[in-house]
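Have a look at this one before I ask anything.
Only one protein chain is missing; all other protein chains are in place.
Going in written order, the chains are labelled A and B, and every chain counts its residues from 1.
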Amino acid sequence: MSKKVAFLQGNEAAAHGALYAGCNFFGGYPITPSTEVAEVMSIELPKIGGKFIQMEDEIGAMAAILGASLAGSKVLTSTSGPGLSLKQELIGYGCIAEIPCVVYNVMRGGPSTGMPTGPSQSDVMCAKWGTHGDHPAICLTPASVQETYEEVIRAFNLSEKYRTPVMVMPDEIVAHMRERIVFPEQGEIEVVPRKSPTVPPEQYKPYDTSFGDVPPLAAFGSGYKFHVTGLNKMQDGFPTTKAEIVQAEEERQVRKVDANIDDIVTFEEYLLDDVEVLVVAYGSTSRSARYAVNIAREQGIKAGMFRIKTFWPFPDKQIKALAGRVKGIVIPEMNLGMCSLELERCAQGKAPVLGIFRVDGEPINPDQILDKIKEVK
Amino acid sequence: MAFEYEKYLRPGKLPHIWCPGCGHGIVMKGLIRAMDTLKLKKEETALVSGIGCASRLPGYIDCCTLHTAHGRAAAFATGVKLAKPEMNVILVGGDGDGTAIGGNHFIHACRRNINMTYIIMNNYIYGMTGGQFSPCTPTGHKASTTPYGNPDPGFDIAKLAIGAGATFVARGTAFHANQIDKLIVEAIQHKGFSVVEILDDCPTTYGRRNKYKSVIEMMNRLKEVAVPVKAAEKMTAEQLQGKVLTGVLYKDETKPEYTAEYAKVIERATAAK
Partner (left out) sequence: MSRYELRFSGAGGQGLITAGIIMAKAASIYEGKQAVQSQSYGPEARGGASKSEVIISDGPIDYPKATTVDALLAMTQEACDKYTHDLKDGGILLVDSDLVKNLPKGNFKVVSFPIINTAKTDVGREIVANIVALGAMVALTGQVSRENAEKAVLSSVPEAFIELNRKAFSIGYDRALAASA
């Protein structure tokens, strides 16, 4: 039997990926250029008995999905720049209360209203530093329609596995372009279920670390009663200001991701065996980069690309290793230099980092990248 | 026989954080009596709050409790309720949390008429942060941020709720303790979004600044201003000057309830499939 194919937009693929992952609750607020996700979910969710709600604002949408997640749903919201800024308060809540959820954010020009229909990659720092306080951050940056579908599924899996909010951040080009997509069969891609409690309700503690760094999460209305708060908490979920407990819990929350970087971080290595000029790219910009690398190779330049698929946690280890064996690193990005800062941090001066930064709403084209590749001596 | 509040309280979580003379404890006891009257199952009841003194209430009660972020209780609760409509969802919080930072979520929960009950403890002040004026602080009154008297007019929470589309709106006071559970019972039984405003007191940050000599004086004021809706019908406008109506102020059983309406959306979508 041949697989089901369709010609879809990145945003539509994201919605279908969420459904594949078992998403049964969507809370959102209309915002360009992400609204197609909400539109597809509003059609598809009630067909399977799921719930779609358009909330009164972005904060409300984030709150609704966190509430629904605590009631046992697998939840998604979609937004873009200004909406992401508004959601940050409750993304932090999701981190400290350890509530699985997926935040799909299409990157458009900014700050503020910026360029609602123009592409950008300027929210990547917001994914890690947007909400206040120390917290784990996972952010995926897909580069194609098919990958958007698959990365949304992976985002759900990571959010359940590590009990934390996960962001998927396509740029507007990936979100709005259409490509052929091949749908996987049911069961072909693993779907990770939430770790449910194995103890009876009277023994249950929502942050019980005797089960490891990621404690099981019961659902409201499933026979378990427990307390959830945005305050620093103890293993039983109740607030505390005891220094040693707060320190240990904060460290555990961050460690959930930090100790599992190799499980979370994904990337693509393209022509890196003999690479001398390294192009690091992510999202739609990586497509221009691949094009440029191919032309550079034709012209005898040993160029290669490291494509970031998981932006956070950042692939420190891989970049550090590569920096030691290349003449220079080229980073094209649709912002004024965000990933480049991370690259400089990882390169530790071993290789110069050359940025191509565009914030004019136009994509970075292959010629620009090729010119920069040639600047590396 | 004395009522056994303990069976609804979480062991080891008392004493509560509220100051001596604060009315929040009276409201909590009223809520517990209401839960008992209705025999609400603890594991099927979610108690959701925002931030502030009143919002600490869920921590003391033994059920599914969710202490959210400032102002967000109604939006979190909407998610819980829509995901699991069979759960009893009760919101508690203060006037600042519910009508300032949470005002938008509040009016939209009213508009949707989603089957939840919101108990707002209105003590006219932000107590937890030390007594700043709230959207309910009366004009001219003193707060830590209105040292020359409050220039803002205040909200009438009950009117706001009625105007926004809530289908059950009641008001009580911390003084009229025995009425509180009756209002809450009726609110929970109502199919739709119900709002119970409880006029409360904050002797620490509000009474002190506004020349109330004691908690008793604050409680007496609640007693004096409250007029039951029935009694008010026989009073003149002049007699009602400076009074506040208490009891069930508004009830509409005709407006469709949100989760029931969404169930119809599911029916239509599955029929079309």
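What we mean here is this: a contact is a pair of C-beta atoms (placed from the backbone, for glycine too) under 8 Å apart; a residue touches a chain by one contact, two chains touch by 3 or more.
Owing to the predicted nature of the structure, the values given are computational and were not obtained by experimental measurement.
*Asks:* Who does the absent chain touch among those shown?
*Replies:* A
*Asks:* Using the definition of touch stated at the top, determine which of A:V124, A:I153, A:M177 or A:V214 touches the missing chain.
*Replies:* Checking the options A:V124, A:I153, A:M177 or A:V214, the one contacting the hidden chain is A:M177.
*Asks:* Among A:P82, A:P116 or A:P184, which residue is in touch with the absent chain?
*Replies:* With A:P82, A:P116 or A:P184 as choices, the missing chain is touched by A:P116.
*Asks:* For the chain not shown, which residue from A:T164, A:S288 or A:T310 touches it across the whole complex?
*Replies:* Looking across A:T164, A:S288 or A:T310, the contact with the absent chain belongs to A:S288.
*Asks:* Looking at A:G109, A:P165, A:P315 or A:P363, which residue reaches the missing chain?
*Replies:* Checking each option in A:G109, A:P165, A:P315 or A:P363, the one touching the absent chain turns out to be A:P363.
*Asks:* By the contact criterion defined above, which parts of subunit A meet the unshown chain? Give residue numbers in ascending order.
*Replies:* 5-7, 32, 116-117, 173, 176-180, 284, 287-288, 290-291, 294, 363, 365-367
Assume only the chains that are shown with their structure count from here on.
*Asks:* Could you please state the distance in Å, as a whole number, between where the Cα atoms of subunit A are centred and where those of subunit B are centred?
*Replies:* 38
*Asks:* Please output the residues of subunit A touching subunit B within their complex, sorted ascending.
*Replies:* Listed in rising order, the residues are 25, 27, 43, 46-47, 49, 51, 53, 55-57, 59-61, 63-73, 75, 89-90, 93, 201, 220-231, 238-239.
*Asks:* Applying the document's contact rule, which stretches of subunit B touch subunit A when the two form their complex?
*Replies:* The contact residues of subunit B facing subunit A are 10, 13, 42-44, 46, 48, 58-59, 62-69, 72, 75-84, 86-87, 104-105, 107-108, 262, 265-266, 268-270, 272-273.
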